[in-house]
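Shown here: the complex without one of its protein chains, the others still in place.
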Amino acid sequence: MNSTVMKKTMYFFAIPALVFYLIFWIFPILRLFQYSITDYNGFSQAYNYIGLDNYKALFNGDTLGISVKNTLIYTLVTVVLGNIIGLALALLLNMKIRGKGIYRSLAYIPTLFSAIVVGFIWSYVYMPDYGMISSFLDKFGINDDNLNFLGSYSSALYAIIFVEIWKNIGTTMIIFLAGLQTVPNDLLEAGKMDGCGPWRLLKHVKLPLLATAITINVTLSLINGLKAFDFPFIMTNGGPGTSTNTLIYSIYKMAFTEQLFGKASALGVISFALIIVLTAAFVIRMNKREVSA
Amino acid sequence: MTIGSLTKKTLVQLSVIIVMAVNLIPLIIALSTSLRDPNNNANPLQLFSEISFASYRTAFERMHFPQALMNSIILTGISVIVVVLLAAMAAYPMARLQSKWSKFLYLFFLSGLVVPSQMVLIPIVQMINSLHIPTSQYTPILMFITCSLPFSTFLYTGFIRSGVPEEVEEAAHIDGAGLFRRFWLVVFPLLLPVTVSVIITQGVWIWNDYFFNMIFISRAAESPLPLAMLGFLGDQQNPTQWNVLFAACFLCALPLLVAFLFLQKYFVGGMTVGAVKG
Partner (left out) sequence: MKSVKTMGLAILVFCFVLLSACGSNNGASNATNTPAATDSANDSGNKEEEAASSEPITLTMMLSGNKASEGEDFELETLPRLVKEKFPNITLEVQKLPDDQYNTSVRTKLAAGQGPDIFLVFPKNAAGGVIDFAKAGFTADLSDLTFWDNIGTGAKDDMSYEGKPYAVAKGLDYLGVYYNKEMLEQVGVTEFPKDWASFLEACQKLKDAGITPIVLGDKDPWVIQFGMYPIAANVVYPDEMDFDVKVQNGEKSLNDPKWVKTISMYKELYDKGYVVKNSLGVGSAQASQLFIDGKAAMTFTGTWDYASMTSKGAAEFTRGFDSLPGNEAGKPTFVSAATAAGYGINAKSNNLDAAKEILNYLFDGESDLFKAFVAANSSISVYKDVPLINELFKTVNDNYQTNGNSVYFSNQMWPAGVSDVMQSKFAEIIGGQKATPEDVAKAMDEKFQELWKNK
């Protein structure tokens, strides 16, 4: 395309968006770097520069380790499980079955609910003794006295991860479904002719062609997982103890309850680096695969 | 058709139904509970044993539903319109020009996706304050727009690159159309599929967001639905209040559910346009 048609003045089109983006997103983020070396408390005007003390305190304390660990578990499980279930659901709904249109719509419904509403509903599902799961088990005469999803150290994190997966499964599935539409039928037929079973068909024909959809789904759930905040905030208050403290929840607590905004900013900078590195590493890897596939 | 393929079919059908059931049971029980009288605390597993709208009436009044609905519509409507305009414009050069600048811009916008808003809240509020923007019902819109830009420009750029041939523009260029007219009259109308996708993806999160609303809105009369929902937080886990609480939950989701019912083809289709080609 010649440059008389695609002129550089086109860049002016980006200015309005850029203005919003710089003022309300990029500059505030840069301020975070500044605050991370101060003892700012988040509301009074006076603060001092204290060098790298915040970072030192973070690396010496428990919070960083606990929240990074929780966040990584959260992310890993949502990415892996969320995508496998989403893909399985998409494959099922891509078959010739009656009423698949309705099923597709139904599967998408949880996505429409606000995190608060989802949090409320699932708190009920998980509630000991009177909640949905307990009532079910009671009905079948199964002893559920020790069932305590959100209140036990070993299960609380996984219980909220499950809610996260449940809420996002619709989106994941839809993107996979769209990817499956791009798999040409004659290619599948050719595969069948060559005697490929369903598994080999999936592995050698469908999955490679789904590469874009996989990249998008995994990237989105990766970012979502690393940014996890809503469900610890609404359902568990980070508890019991610190067992569901994710990075962002810890930052929030530090900034607003402990009023250590400087330290919270330092933790923010660290999480920011972590998220960028993990996401970038993944995206670069996937892009390479996609090209070679 | 052989017997084997028939049983296989039933098996598939069955597994779909099971997955769907697991997926929707929490919602169905919540729905059935919400349709009870506020004082009916019978076992929630007895589905739809009573159909009463008394809980809905209570929830409707407690959250000032008509007003909250109106506020939600205003907030989401304005934000989404501005996002569409800004993001489509910003994506144009990123998709069409091949320079380092264009590539940088693309990544620059995209990288915004990874920053959680809870983290930058205080600096944002300070920025808004130092620009002397008054906090009002409309302040959250600024943030909704900003936070929607990364993903929206990503969708638009992908779509323009792969879905809008440069030849259409060339024709308009030869007819003597300027850049501005060319974009709005030729390119923008062709972006309809991805615009639907942007409206839906961004509309849903903006509609459901409580965080920015909680920070900027200080009058009950200006609260959109999710903020009105927060008032029920204390009722959570309180068995006697569940019927009303769940009624409130469904009232909050109702407008989106209705929109979904009528526009589901766009929801399901729209999500995918940008995504798969991106």
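Which chain is which? They are A and B, in the order written, and residues in each are numbered from 1.
To be clear about the criterion, contacts are C-beta pairs under 8 Å (C-beta built on N, C-alpha and C of every residue); 3 or more make two chains touch, one makes a residue touch a chain.
Only a predicted model underlies this, so the values are computations on that prediction, with no experimental measurement involved.
> If I'm reading the header right, one chain is hidden. Which shown chains does it touch across the whole complex?
For the complete complex, the undisplayed chain touches A, B.
> Among A:Y74, A:F149 or A:F162, which residue is in touch with the absent chain?
A:F149
> Looking at the full complex, which residue from B:L24, B:L45, B:L113 or B:M214 touches the chain that isn't shown here?
Answer from the full complex: B:M214 touches the omitted chain.
> Please output the residues of chain A touching the missing chain, sorted low to high.
8-9, 11-12, 15, 18, 22-23, 27, 30-31, 39, 41-45, 57, 123, 126-130, 145-146, 148-153, 236-243, 252-253, 256-260
> What residue numbers in chain B mark contact with the hidden partner chain?
Contact residues on chain B toward the absent chain are 62, 99, 101, 121-122, 125-130, 134-135, 214-215, 217-221, 223, 230-241, 244.
Keep in mind that, in the parts below, only the chains that are shown with their structure count from here on.
> For the complex, which residues does chain B have touching chain A?
Touch list, chain B to chain A: 9, 12-13, 15-16, 19-20, 23-27, 29-30, 43-45, 85-87, 89-90, 92-94, 96-97, 99, 101, 105, 109, 111-116, 118-124, 126-128, 131, 142-143, 145-147, 149, 153, 166, 169-170, 173, 179, 183, 204, 207-210, 225-226, 229-230, 232-233, 236-237, 239, 242, 245-246, 249, 252-253, 256-257, 260, 264, 267-268, 271-272, 275-278.
> If we count contacts the way the header does, which residues on chain A are in touch with chain B in the complex?
Of all residues in chain A, those touching chain B are 1, 4-11, 13-14, 16-18, 20-21, 23-29, 31-32, 35, 42, 89, 92-93, 95, 97-98, 100, 103-117, 119-125, 127, 130, 132, 135-136, 139, 166, 169, 171, 174-175, 177-179, 181-182, 212-213, 216, 223, 226-227, 229, 248, 251-252, 255, 261, 268, 271-272, 275-276, 279.
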